[in-house]
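Missing here is one protein chain; the remaining ones are kept as they sit in the complex.
On to subunit A.
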Amino acid sequence: METQQEIIKVQKLVKRYGNFTAVDGSEFSVHKGEVFGLLGPNGAGKTTTLEMLVGLRKPDEGTAIVGGFDISKELDRVKEVIGVQLQSTTLFELLTVEEILHLYGSFYPEHISIPDLIEDMLLTEKKNSRIKGLSGGQKQRLAIALALVHDPQIIFLDEPTTGLDPQARRTLWDIILRLKDRGKTVVLTTHYMDEAHVLCDRIAIMDQGKLIALDTPSELVKNLQSDSAVEFKFNEEDVDVILSEIDGVKQVGSQKDVHVLYTDDLQNTLMSLIAIASEKNLKLVDLQTRTATLEDVFIHMTGRRLREG
């Protein structure tokens, strides 16, 4: 953040699958030493964007400069400066942790000390175990160790904590924050709000292949211009209420039958809502209030939630 040096520059990346445009002209830059998050629901184009940046998919249009090298012309050089952890990677299950790290280390001109790496990734106890027998969290830490084996400047992590239990997620967060402390640049995708908030210096929100917002987590929330959110359902269907006319409401986000009101004056909004409900004989269900989060930013921008259901 202090240097603001651009280490990744994405220029109008487009990827199409038949008629479907998975990534539609994304443009953004990643600064050296920051943790950059790509946030969005499933199918938003996060993974496709990341896979184009690491050279696993060819962009149909546009290009990107990663670590000073063009991904469409100097892919081999790019691969030397990046480390990759792919979504749900399986590895050679019959090899041990130590063996596979030595193997992946040999794919690069140079690699760092394997025992140190094992220690760093909290895998010392498991170094002689076969990959088959590792837990989900251990497998994910091994996948990150494999991404770090050649000491890359930039590390790409595709949904690193999906499917992990809360304990394992926190362990992984610590590891990612330590990488940042060592001056590594980390680009990660996630659909967890809390994760993006804790880890990321800046967040790019993607939806339906388009980049719809890019800022620090606190700025994104601030742009909602509201502190609080009121969430509720009506018990009845086809309700004739204009929610934006309730006192203090700045924005309305609704999805199916769940309504969210954004307000700076929580007390006023609540009283007004309850008054209208009693006046029209409506029953409020699942009423809750909270401070606005990144989730609300997303709902506000797209009218949908990050994770359906």
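Just so it is clear, a contact is a pair of C-beta atoms (placed from the backbone, for glycine too) under 8 Å apart; a residue touches a chain by one contact, two chains touch by 3 or more; residues count from 1.
In this section, contacts and distances are computed from a predicted model.
Engineer: Name the absent chain as its UniProt record does, using one of the following: "Cytochrome c domain-containing protein", "2-hydroxyhepta-2,4-diene-1,7-dioate isomerase", "MxaL protein" or "ABC transporter permease".
Structural biologist: "ABC transporter permease"
Engineer: Just to verify: which one of A:Ile65, A:Leu86 or A:Val239 makes contact with the chain not shown?
Structural biologist: A:Leu86
Engineer: Specify the residue from the set A:Tyr104, A:Tyr192 or A:Phe298 that touches the hidden chain.
Structural biologist: Among A:Tyr104, A:Tyr192 or A:Phe298, only A:Tyr104 touches the chain that is not shown.
Engineer: Could you list which residues of subunit A touch the chain missing from the display?
Structural biologist: So the residues of subunit A touching the missing chain come out as 54-56, 76, 79-80, 84, 86, 88-92, 94-95, 99-100, 102-104, 106-109, 130, 146.
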